[in-house]
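Sharing a structure, written as structure tokens. Questions coming.
Missing here is one protein chain; the remaining ones are kept as they sit in the complex.
And then subunit A:
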Amino acid sequence: MNPVILGIESSCDDTSAAIIKGDTILSNVVAGQKVHEEYGGVVPELASRAHQQNIIPVVHKALKDAGVTVSDISAIAFTRGPGLLGSLMVGTSFAKGFALARNIPLIEVNHLQAHVLAHFIQEPGQQHKVPEFPFLCLLVSGGNSQIVLVRDYLDMEIIGQTIDDAAGEAFDKCAKVMGLPYPGGPLIDKLAKEGNPNAFEFAKPRIPDFDYSFSGLKTSFLYFLRDHIKEDPGFIDNHRADLCASLQKTIVDILMEKLVAAARKTGIKEIALAGGVSANSGLRQAFLDGQKNYGWNIYIPKFAYTTDNAAMIAITGYFKYLRKQFVGQDVAPFARMIL
């Protein structure tokens, strides 16, 4: 009999709850979407107070969508960290209370590990192919840029990571410099489709091993625009698509160079992508190129499981449930970035 696990995510902006049965997802609800309409009121974007307002309605909706009741839940999994302490506290406290009231196991989940394990979420009635161990996972989001070596479900190691800004942040901040609204990543992607990726060249960082750096790119992009605007005040307007395309190419190239090097060094050809930046079409194309050029087997999860969501918390909870990795009521959230 497959366990039914309730997953809770509240590490940053979004409150989310999900129900998983075995590895098959039954529901995945993120506040700010339908909960907002059904329960009314304003959902602030960033707030532990908002998490407090959202968590009960979100769990109710997750149960309803999944067609299960509270008594069907075998265990509850929650994001313990990293994230904003106040926000994490809401999910942690809810999970503890729920576990205590229902007398079911409590499972703590590392948010970063969950991003990687999102690849193993199955949809009802259809099985998709999942990565084989060991695999490499490029985790890229607004707050993360990491290459993770995954030996087993719960055995993973960060072999490369950003030493300053995240890749998503590079997109967003360069967008801001061009006068695009925040978050500008998706907009750059859209504009890039009409531009020439080789129109401009931006300096790439030279840092050792598999680590990343995007702070220098942001600064050089800023100076590049400043110098050109001196000569042509309409420079950004006249070259917007080319700027976006060239910038996107540079960021994707930086990400892929280290990933290719890591794949070569480890001899691993199972290559996975995770995190919200996986929606970027340039990065997706680069993965397809990797498949063609290096014989990789590539894996890109459904977009709903790449941004912050509870489905990935629930699947991680499932793997921990199988290994009976439970925690007691004395568990506290953590804010630090560790895997």
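Everything that follows uses one rule, which is that a residue touches a chain if its C-beta (ideal position, glycine included) is under 8 Å from a C-beta of that chain, and two chains touch if they have at least 3 such contacts; residues count from 1.
Following the convention adopted for this analysis, contacts and distances are computed from a predicted model.
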| item | value |
| --- | --- |
| Per UniProt record, name of the chain withheld from view ["Protocatechuate 3,4-dioxygenase subunit beta", "tRNA threonylcarbamoyladenosine biosynthesis protein TsaE", "acetyl-CoA carboxytransferase" or "3-isopropylmalate dehydratase"] | "tRNA threonylcarbamoyladenosine biosynthesis protein TsaE" |
| Of A:68, A:177, A:261 or A:300, the residue in touch with the unshown chain | A:177 |
| Chain not shown: contacting residue from A:161, A:278 or A:309 | A:161 |
| From A:143, A:195 or A:290, residue that would touch the chain that is not displayed | A:143 |
| Hidden partner chain, residues of subunit A it touches | 12, 44-50, 82-87, 141-143, 161-166, 168-169, 172-173, 176-177, 182, 215, 218-219, 222-223, 335-337 |
